[in-house]
Every structure is written in structure tokens, then in C-alpha cells.
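All protein chains of the complex are present and in place, except for one that has been dropped.
Coming up: chain A.
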Amino acid sequence: MTDRRRINAPSGGTSTPIFARTVKDPDSLHTLRPTRARQPDELRKIFLKTGLTPSASGSAYLEIPPADPPTTPSPPASLIPPRSSLKLACAVHGPKPLPRSAPFSPHLILTTTVKFAPFAARARRGYIRDASERDLGVHLETALRGVVIGERWPKSGVEVVVTVLEAEEDVWWGDEFTAGLGRTGGWGLMTVLAGCVTVASAAIADAGIDCVDLVSGGVAAIVRNPDAKGKGRSEGEAETKTEGPYTVLDPCPAEHQEIVAGCVVGYLPGRDEITALWMKGEAGEFAEQVVDRAVQASIATMTVLKEAVKEAAELKFQGSAGGDKGIKSLGVSNDVEMVG
């Protein structure tokens, strides 16, 4: 267990702080439960920027702040954060030649790594990658492999590294105290994966690796709020939707009492193709519908992605006359010039 290459926790083990409120007065917790203030087909705001890591070939940073209640500037009433946000940093290294020992490869070899920071969630995570992180890495690779034109880079490899500084939660934190176990978890990973796809696509575009299209991730879920009728859901949309399960785009698991099924897609709008599809839960007859909704979510994300990539490209080729011309003149200036 001890890792001799890092500084380890005290051998007695430590525990996360237990807040008195959760023990003494668990019934009052539900007043802290966040509710979804967005329309079912409304996404949270996305902040996306490329070029965060100058030492990498390409990089991007994505942040989805929690849908902010109007009282954000006032100091929080509790030290327990009501919900998490999503913060992802992605760096792309390469394409670079494969090591001599590697066997011949006629196309680009894509290596994806997703790693959660130790402070990414309420429970501290370790430094060694666990199964869920490896799983996310494989999903991400699936989503990206169909986009990169690998044949143009034989005998080369590219590393895509996503660091999850802050992750979406799987359930609302209060449910760990009030409700029992037995719920399916892992819903937060879907939002994380969708974010990873989007941020990696932006970073790959920033690195200048040839792609058929940009790929963006989108999530949709079928949710059910059994006792949401009485509790402060006075918005107009609530009346029709609170009865049976309904579909939402970009679900924040903390805001929903029960998620029936969820779906993530990696979608290429230019070609109307899906490169990755991950579905979970009991969607039943709504399976197709939830996929369609996830595609809608990724189309909405694409507008942000396009803006970010365009902005970076304009910055890169600033001062040159036009897009194509700028690239050409840049290539010329990099040639070795002869004097004398």
C-alpha cells in the first residue's frame, strides 16, 4: 500500500471530516439539496480555452461551473459545497516518433490517459490510476480514434493526457447519509467523459493534428424526481414533467433524485457520425430517444468548441492576411534561409 516514491499519509489512516449536521440532524439536509433551475434542454455554461500548456503541442482547459444561484457573491452558508463543478485540463504531446523498440505501425498510435487529481472529489483519490480512470481513458480513445486521420502519421505516437481537477459527482452528497445504498452510481463519470471528449478535441485541434472533424461530447439522462412536486418546483416546466420520468440534457446528478438511464455520445456534426456511445441504466423503450437527446447536447457543446478553436486559430495567425495565406507564409518563414 505504501508508495515509496511519494509522501504517504499517516499509517494510522485518516478520515474525511464528518460534519455535525449530517449526524445530528440528517432530516434538515434536504433543504440544502440543489435543484435544477435550467430548462430540461438547457446546458450549463461551458468555459473552454486552448493553449493552457505552452510546453505541450496542444492543450485546452474546460470548466463547467455549477449553475449559479443568484446568491453566489454572498458568503456560503455552509462549508459543505452544495455541488461540484467540472474542471478538466488536457495536454497533447506529439505526434512524435515511436521509440525504436516499438513495432512498425502504419498509422498514428493514440494513447489517452485520464487522471483524477487527489482533490477532484469529496473523497480523496490516490495518485495511482484506478480502474475507473483506465476505463475512462479507453472510452476517450474510442471517441478520438475515429476522428484523427491516423494514416498521415505513420510510425508516430501521440499522447493525450486529461487531468480532472474537479469531477462531477455521482449522487448528491446528502444521499449518502439519508438514503441507503443500492443505487447505481457512476453518473458523474458520464459528464466527465463528455467533457474529456470535448476538451481533447480542442487540444488536438490546437496541436494541429489532422482530423476529419471536431468531436464533441454530450450527455442526456432520463431522470425521475419522485417527491419533487411539492418542493419549490414552481417553474412552469415542472408541472408537466414531474409526473413520470423525463429526459434532460447535461444532467447534474446532484440535482436529481433518481437517474434512470444516461447516455454519452461523441458526435461529429459535420459528418453526422457517432464515434463513441456509452449508455447505462434501464432506458427501455426510450433508448433511442435518449441517444438523440445526447446528440442534441453535443451539438450544443460544439458551438462552444468551435468558438474556442476559431479564437485560438485567429490568435495564432494574427497579423497575416487570411487564414490560408497565413498558414502558407508561416511555413515559408520556418525554412532555413541561405545567406551569402
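Please note the rule applied: a contact is a pair of C-beta atoms (placed from the backbone, for glycine too) under 8 Å apart; a residue touches a chain by one contact, two chains touch by 3 or more; residues count from 1.
Following the convention adopted for this analysis, contacts and distances are computed from a predicted model.
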| item | value |
| --- | --- |
| Per UniProt record, name of the chain withheld from view ["Ribosomal RNA-processing protein 43", "quinol--cytochrome-c reductase", "RING-type E3 ubiquitin transferase" or "Squalene synthase"] | "Ribosomal RNA-processing protein 43" |
| Touching residue (missing chain; options A:45, A:122, A:271 or A:310) | A:122 |
| Candidates A:26, A:97, A:270 or A:284 - the one touching the absent chain | A:97 |
| For chain A, the residues touching the chain missing from this view | 5-21, 23-24, 52-57, 59, 75-81, 84-85, 87, 89-97, 111, 113, 115, 117-122, 124, 127, 129, 156, 159, 161, 163, 165-166, 207-208, 331, 333-340 |
